[in-house]
Structure formats: C-alpha cells, structure tokens
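After the structure tokens below, expect a handful of questions from me.
Yeah, one chain of the complex is gone here, protein chain that is, but the others are all in their spots.
On to subunit A.
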Amino acid sequence: MAGSIPASASAEPVRRPHVGPWKEAWRRFRKHRLAVVSAAVLLLLILGVLLGPLFWTLPIDEIDFAATLQGPTLAHPLGTDDLGQDLLARVLYGGRISLAVGFTAMLVAVGLGILVGSTAGMAGGRTDAGLMWLTDLFLSLPQLPLLLLIIYLFRASLTEVVGTELGVFILVVSVIGAFNWMPVARLVRAQFLSLREKEFVEAARALGASRRRLVLRHILPNALGPVIVAATIDIAAAIIAESTLSFLGLGFPPDIPTWGRLLFDAKDNLDFAPHWALAPGIAIFLTVVSINFVGDGLRDALDPRRVL
C-alpha cells in the first residue's frame, strides 16, 4: 500500500508501568530524607513501647532503696529514680499511655474537624457562618484553664463509671481532641470551597452524582492531604498537652508513669540526677520532632501539584 507508513515498533504507545496515587506519594515521600529517618525513629519508638515490655520485664513499681538515683548501669540501662524504680520500664510503660493519648486525641480532633469543616464547606450560607463562628469561639477559649476546669468537674463522676485509668484516659483524650479540631475544620472548609467548584466535581455533578457521593468520593479524598499533615501536628500537640497535665499533677494518678509525670517527678533532682529527666524528655522530644517531620514529608508527598 503506497503512501502508507508502515507501523513501526516505536510508534506503539509507550507502556509505562501504572503508578497509583499512593505509590506515587510513597515515591515522593522517600525523597524527603528527614521524613524517612523520622518515620523510622517513630516506628522504632512505637514498636519499642508496644513490644519493649515483653522483653524488658522489670516491674515499673519495684522499690529498691539500695539502688536509688543510679545512673545508667547494665541492670538499669536508663538508671533509677529516687525510689530505685527502673526508669527503662517506666519510660516504656509511660510511652504506651502518652502515644495512645496522642493518637486517639488526634483521631477525635480530626474526626470533629472533618465533620464541621465539610459540613460548613458544602452547606454554605447560614450553616457555614454559624459553624465558623463556633470554630472561632473555640479558638478563642484558653485551653489550659478550661482543661483544668473540665477535669476538675468531671473526673470524679467519670472515674466512678469506668474506673480511674480509663476514666482519665477518656477525659484527657476527649478534652484534648475537643480543643484541637478547629484548625482541621478550617482547612477542610477551605479545601471544600475550592474543590467543589472544580471541573471534575462539576462533571460528576453533571453525571448525576448525589451530594453524598460528591463529598465522599470526589471532594474529601482530594482534601485529605492537608488534613493528614494537620493530624500529625495534632498528635504532637496532644502528647505535649498530656505531658503538661501530668506535669501539673492533674492527669493520670501519680503512680502511673506517663512521660509528663516522669518529668514532673524528676524536676526536683534535675541538677544532680539529670538522667532521670533526660529519658522521658528525649522520648517526648523524639516523638514530637519525628511526627512533625513525617507530617512535613507527607505534605510534600500528598500535594499532587507540587513538583518534586
């Protein structure tokens, strides 16, 4: 056939391997060195507090006056406190509580934030204005005094129902969560406002997608990037808030060694037994810093418009 151009192999469409959005995100995330290192550190910390007590079986409250305020030794790798209690065991145990509080409080905050933000963003009009007023109201409340007040008011009644540890856990988590949802709500609302006018959403609407499908299937997944970043910051904030409460002697009962409580106990001995404060202090520091870096990495990874 004259004039016809023979089909050549090179003209075949390029068969690039299909890369899903998550894989792509992971590729981008890997480019952020600090984030990867931080993720490893965080993973190590989480595994440590989860599995550590299985291997390090010294009890957290074994009093031994023969070994008070010792620096790190083989028997006590992180040293002991003034009652001779093993600090490694206490830091591991405390980490479980501190991390659990951090992650759960984050879930509460993000859940509330998404609910309020997406409702406001989709509904618009009066509902939007009202919800944003509410957000502003919560933002203007002084967090710590309110926290103290709520714990003081409800601690007794709640611990009666579910027991002390769980009661304080629920209280601390819900209170911290209830005071950290506002930034998330604002972010989500802003995302919704811009996304709902985008062409792909209009296309979906033109195809007859229901409102609920629009939100769940098209808008929300695209709005999640900034939310995940905000969530990581919330975890750090919650861990610090719990530490503050324990430090003030208001969180968990005094015999439960959360990281904040360990710091509180250690502070009087800071100048002659610094190892006591260092272990929980470093643990809080590492957790918060690594979570923040991971959040940073995630922001880069999840923003499709950003060129890496």
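By definition in this document, a contact is a pair of C-beta atoms (placed from the backbone, for glycine too) under 8 Å apart; a residue touches a chain by one contact, two chains touch by 3 or more; residues count from 1.
One rule holds for everything that comes next: contacts and distances are computed from a predicted model.
A.B. asks: Tell me the UniProt name of the left-out chain, picking from "Peptide ABC transporter substrate-binding protein", "Two component transcriptional regulator, LytTR family", "Lactate utilisation protein B (LutB)" or "Cell division protein FtsW".
C.D. replies: Choosing among "Peptide ABC transporter substrate-binding protein", "Two component transcriptional regulator, LytTR family", "Lactate utilisation protein B (LutB)" or "Cell division protein FtsW", the correct UniProt name is "Peptide ABC transporter substrate-binding protein".
A.B. asks: I'm checking contacts with the chain that's been left out. Which of A:D82, A:D128 or A:D300 qualifies?
C.D. replies: Checking each option in A:D82, A:D128 or A:D300, the one touching the absent chain turns out to be A:D82.
A.B. asks: Which positions on subunit A touch the chain that was left off?
C.D. replies: 61-63, 65, 68, 82-83, 85, 156, 164, 248-250, 253-255, 265, 267-269, 271-272
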